[in-house]
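Only one protein chain is missing from this complex, and each of the others stays in its spot.
Let's look at chain A:
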Amino acid sequence: MADVTNAFKATVKAVKSRLKSQGNAAGDSVTNILPTAKHRGEFETKAREVTKSITKLRDFLLQHRKDYVNAGSLLSGHLSSMSDAERDQLDNDAQNIIKTCRETIHRFRQEAQKQKVHPQVKEHRAIVIFVIDAYLKAVCRIYSEQKAVRVKRVVDKKKISRLEPDKKRSHVARLQTGHKAEEAAGVAKKDTRATGEKASRPQTVDLPPEKPSYEDTDTDISPEEAQMFEQENKALYDEMNSMVEDVRQIEGKVVEIAQLQEIFTEKVLEQDKQIDMISTTVVGASINVKDANEEIREAIKKKAEFRVWILFFLVVCSFSLLFLDWYNG
């Protein structure tokens, strides 16, 4: 592959000098050194604006991606440079921008369809809008990936932090923020909250029975009762643990369901237009069928009438025959 642009430019210079030497004033406006300003049509400027705004969004997301995802260790929650509130703010901003972009593209498409231009230009514009749309979708995917990673990390953090009882306070706080961030079904939410409370209870319940063993003076609780309490506590603790296992499974499933729902919504949106078309067609078809029924009823009635007339005509003919016969004979 050989770039001969330089050779071309040299040739252009040679041609120009040749023309000048021939006395042709073909210089006209070509003598300006600065390149002529590129005139861009309205469509083109608008398209480029939209593209630029999507690019800005993309850069914004990528810039904050590192902080957002916080690819450090799971335990270093204190070192995160972004609090959850900031993350939510980022999410909201990004969503707003995406919504406005989508609306702009939609309006853009309608305007372009209304304009009267050459068919090639029209096709070109339609495809330009399509390309911008695809670009927006790609950027949205970055955003939703980021969000999915964040949710996953919160879930992971929860799982791991559950095994560390000394972080129980932040653990509870994280639980609550965790299930706020999840778009979980109502059942799972209830369960997590319930387990959250129950999880905190056995740990707080654990403390008091320990105390009496150190304090001999306060003998409100007899040793048998203490043992009973301990057994109760152990039973409760085991029960909670098993429930915790179940809940964890449910959370995993819920995340999968969320993924599935995302896939489904995507597909449903695609089929949106087709479904609308089908529904209008079906409505039209049912109206047609109703009309058809009416017509058939009419036809049956008319056929019956016609039959009556035929019979009458035959009877009249036969009577007239008989009459003529009687008359002649």
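FYI, a residue touches a chain if its C-beta (ideal position, glycine included) is under 8 Å from a C-beta of that chain, and two chains touch if they have at least 3 such contacts; residues count from 1.
Criterion: contacts and distances are computed from a predicted model.
Student: Since a chain is absent, check the UniProt entry for it and pick the matching name: "Glutathione S-transferase", "Proteasome subunit beta", "Sec1 family domain-containing protein 1" or "Cytochrome c oxidase subunit 4".
Tutor: "Sec1 family domain-containing protein 1"
Student: From the listed residues A:A2, A:A85 or A:V289, report the one that touches the chain absent from this view.
Tutor: Of all options in A:A2, A:A85 or A:V289, contact with the hidden chain holds for A:A2.
Student: Among A:K16, A:H64, A:R102 or A:K157, exactly one should touch the missing chain; which is it?
Tutor: The single option touching the absent chain is A:K16.
Student: Taking the full complex into account, find the residue in A:H64, A:R102, A:H124 or A:R153 that is in contact with the omitted chain.
Tutor: The one listed residue touching the chain not shown is A:H124.
Student: Just checking the interface: what residues of chain A touch the absent partner chain?
Tutor: 1-5, 7-8, 11-12, 14-16, 19, 26, 28-30, 35-36, 38-41, 43-44, 51, 54-55, 58, 62, 118-121, 123-124, 127-128, 130-132, 134-135, 138-139, 142, 187, 246, 249-250, 253, 256-257, 259-260, 263-264
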